[in-house]
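Take a look at chain A:
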Amino acid sequence: MADLLEVRNVSVRFGGVQALSEAALTVRQGDITSLIGPNGAGKTTLLGVVSGAVTPTGGTVRLAGQDLSGLPIHLRAQAGVVRTFQNLEIFSNMTALENVMTGAHMKAGYSMLDSLLHTPRFTREEKRLRELAMEKLEFVGLAERRDALASDLPYGEQRLLELARAMASGPRLLLLDEPAAGMNNKETAGLGTIIRRIRDELHIGVALVEHDMELVMDISDRITVLHFGSVLAEGTPKEIQDNPDVVAAYLGED
Partner candidate 1 sequence: MGLFRKNFGLLAFAAALGLAPLALPNDYYINVLILCCFNALIVMGLNLLMGYAGQVSLGHAAFFGLAAYTTAISTATLGLPIPVGMLAGVAVSAAVAWLLAVPTLKLHGNYLAMATLGFGIIVSIVFNEAVGLTGGPSGFVGIPRLKIAGFTFTSDKAYYFLSAAVLWVATLVSRRVIGSRTGRALRAIHVSESAAQAMGIDIARHKRFVFVLSAVYAGVAGTLYAHHLTFVAPSSFGFHFSVQLLTMVVLGGMASIWGAVAGAFFLTSLPEFLRMFEEVDILIYGGLLIACMMFMPSGLAGGAQAIARKLKAGVRRG
Partner candidate 2 sequence: MMLRLLSVVAALVLCAGQSLAAEPIKIGAVVSVTGPASFLGEPEKNTLEMIRDELNAKGGLLGRPVELILYDDESDVNKAVLAAEKLIKKDQVAAVIGATTSGSTLAIMNKFPAAQVPLVSMSAAEKIVNPVNPWVFKVAPSDRHAVGRILKHAQAKGYKKIAILTVSDGFGQAGREVLKELVPAMGFTLTADEVYGPKDTDMTAQLTKLKDAAPDAIICWGTNPGPAVVARNRAQLGMKTPLYMSHGVASRKFIELAGESAEGLMLPAGHLIVASQLPDSQPQKVLLLAYTSQYKDKFKGDVSPFGGHGWDGLKLVAKAVETAGSDKPAAIRDALEKITAFPGIGGVFSFTDKDHNGLDANAFEMVVIQGGDWKILK
């Protein structure tokens, strides 16, 4: 299968700190690739480079062959790279449904004039967006919470809402930054199922940064291990578990 995301030789410096040096990451269409490593290894930075939030000092980012370098965040999103956030960034001033409809911002096919005049196109498109958003809410199991104010949802549901919102934008590549953070075991298991379904039913590529090793080993197709900003190892969960360097790095860290 073709590579969906190809990150090559990416380096990032923050002031005097080399956050990433010559890092690489590959995500294949319909695969879940996890990015693991000790705290400060540069995982979130690497996701940032892919999403466009962090400008690298060198290296390339390609999505299905298209060079994304230099594109601002919103244009990368339009190209199909959509992320969730380590510290929840839901739109707390909207309902769950509105959050997901905002996710579908790019999907709306009407102009300002249409919305001012409430043309049939506007009505039709808004209806379609609502249905699309409902579909995503159902997908993550939040359908009946659609009219709840997002800030009123419990933490675990806010995480799911963020996922639904990201999916509504119709991504080709989903970047999930610690989606299970703060979830209990049951919620994490549910999340694992949803991520798997994203892969299996929607054939979206997923890049996952996660500390919960059980979840990572359970759902990942491939794993990339980052250590001090460089790739330490790359392979299937089995290969990674058996890799002595990885074991040493993790033991050394703890």
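As a selection rule, all candidates are chains of the complex that A comes from, given by their letters.
Heads up, the rule we're going with is that contacts are C-beta pairs under 8 Å (C-beta built on N, C-alpha and C of every residue); 3 or more make two chains touch, one makes a residue touch a chain; residues count from 1.
None of the values given here were measured: they were computed from a predicted structure.
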{"item": "Touch assignment for chain A within the complex, options 1 or 2", "value": "1"}
{"item": "Residues of chain A touching candidate 1 in the complex", "value": "51, 53, 72-75, 77-78, 82-83, 85, 89-94, 98, 101-103, 105-106, 108, 110, 112, 115-116, 118, 122, 126, 129, 165-166, 169"}
